[in-house]
Every structure is written in structure tokens, then in C-alpha cells.
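This is the structure I want to talk about, given as C-alpha cells.
Apart from one protein chain that is not included, each protein chain of the complex appears where it belongs.
Right, subunit A next:
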Amino acid sequence: MTATATPPQTRSAEPPAEPPRQRRRLTAYWLLLPGALWLVVFFVIPFYSLVATSLYDPDGSVLHGYDMTWAFSNFWHALHDYWGPLLRSLWYGAVATAICLVLGYVLAYAIAFKAGRWKNLMLVLVIAPFFTSFLVRTLSWKLLLRDDGFIVNSLQFLHLIGPEGRLLATPVAVIAGLVYNFLPFMVLPLFASVDKIDHRLIEASGDLYASPVVGFFKVTWPLSLPGVVSGTLLTFIPAVGDYINAQLLGSPKQRMIGNVIQDLFTNANNYPAAGALSVILMALILVMVLLYVRRAGTEELL
């Protein structure tokens, strides 16, 4: 209070000696190195070899070897022979992604806004299926959906499917399997996005005459778009290329492009066709993703 009191002198510490700029710059490269090496060995080289394979002479064989003949016709032949499974894959992937989006959004919203102290537990439960093998879980779906199983019997009793109706070896089973297997990839990014939304913004929309439904579409949904985009990408891309679900829950009629490629590589030994199909699938998905991300206006994700 009195004017005589003077504040204690703040003694400034000696500034620490700055490390030479050169060394700091190099540190960044050293940190990049392991990841870059990994990518070169396990992505760039296989990718190069895949593209090369897709251009090999289709008349070659394992016994006599393959010649590099720049056979671009491989692509046309592959498309001509396998456009059916290719379109089916895109269709199954899209339907599965759409169902995942609806289910995943509801779940993510509930976990973020309504779960309260159960939030962490519910998130663990979302990830819990990953603790068991993908294959084992899909095999157990085969048991669940089997012809005289509990689910089929219940549906028959309710006359939702005919007395001879079945679930296994139908598109329903394949898509259900895809939805189940990829749901966590949708829920986690959606949760991250929805959880970040300031609840006061939703209050503000209500204060400004938006009913809860309007408020959802004008405020919550646009603010969760980054999660929607990354969730749909993380679901759609692996779902289109998946072959386990079609293999275990479907029949040859539900063959997806992944099954075809696997077959060509491992059974038919037709490497050029398999490679060409892989490259087509990759290019197709890349183009679709680019268009999608541009439309959604969330370029910062890329």
C-alpha cells in the first residue's frame, strides 16, 4: 500500500545458448528417415512392381517368365471381363458406407453428448472387437446367419423372409458383414469431430429460432463434416477392396473385386490381369476420393 515498497528486482536468467541452426535443420531430416525408408521399402517398391506387373505380356506364365511388353491392353481386357464384380464392389461399398454413416453418427453423437461418465467405457467398447481377429469375427457371423439359426428362424417366423429364404449367400449378408467390420472406422473419426463441437453453439441455434432438427442440420452437421468425410473414406476404401466378407458370407454371385484379384493371383496365376485390376481399382478410388473431398470442401484433410 505504501509508496515506499518497491517490487523485488526480477533477475533475468542468462538466455540458454542457442544450438546452431544447421544442426536443428538436420534433426528434422533424421526424424523423417525411418518413416521414409519404411515407405520406400514397403510402399514405393511394391507399388512399382504392381504397376509393372499390370503391363507384362499376358501370354507369359510362371514357368517361362513374363516379359515387359507395355501391354496396355491388359486394362481393357480386365475391365471387359470383370466389370460386373467391379461395379458390385463399388455398390456394396457405398451401401455399407451409407449404413455405417447413419449408425455411426447416432452412436458417435450419443457417446459425445449423452454418455456422460460412461464416455470412455463406450469408446473402449467400440474398439473392443479389434481385440479378436477379423477372420474369426466374420466366421462367427457365418454361424449367426446360418440357415436354421436363430436370426433366420425369427425372420421366417415374422414372415419377413419366406420359409425357404436365407441370409447367407445373399447381398444382405455381405453388406451386413461389411457394415459390422468397418463401423469402428466410421465411429472414431465421427466421435472426434462431434465431441469437439461446442455445446453452446447448439444452444445458440435454439436461441435463434432453430428447432432441434433444423439446428442439427444447420449447426451440428456442418461442424461435424470433417469427421463425416474422414469416416466415410476410412470405411468406403477398405470396404470396396474387401474380399473376406464376400468369401465367407456370400456366394459366387456376390463376388467382389477383391475376390477376383485374389483368385487371379493365387489360383489362375494370371499376374498381368490381377495387376491391371488392382491398378484400375486404385485409380478409380483415388479419383472418387478427390472429387468427394473437393465437393465436401474439406481440402485441409488432404
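Definition applied: a contact is a pair of C-beta atoms (placed from the backbone, for glycine too) under 8 Å apart; a residue touches a chain by one contact, two chains touch by 3 or more; residues count from 1.
Note that contacts and distances are computed from a predicted model.
UniProt records the chain missing from this view under the protein name "ABC transporter ATP-binding protein", selected from "4Fe-4S dicluster domain-containing protein", "Ion-translocating oxidoreductase complex subunit E", "ABC transporter ATP-binding protein" or "ATP synthase subunit a". Contact with the undisplayed chain is limited, among A:26, A:40, A:135 or A:204, to A:204.
Checked against the full complex, the candidates A:167, A:219 or A:280 give a single residue touching the omitted chain, namely A:219. Residues of subunit A that touch the chain left out of view are 1-3, 198, 200-201, 203-211, 214-215, 218-219, 222-223.
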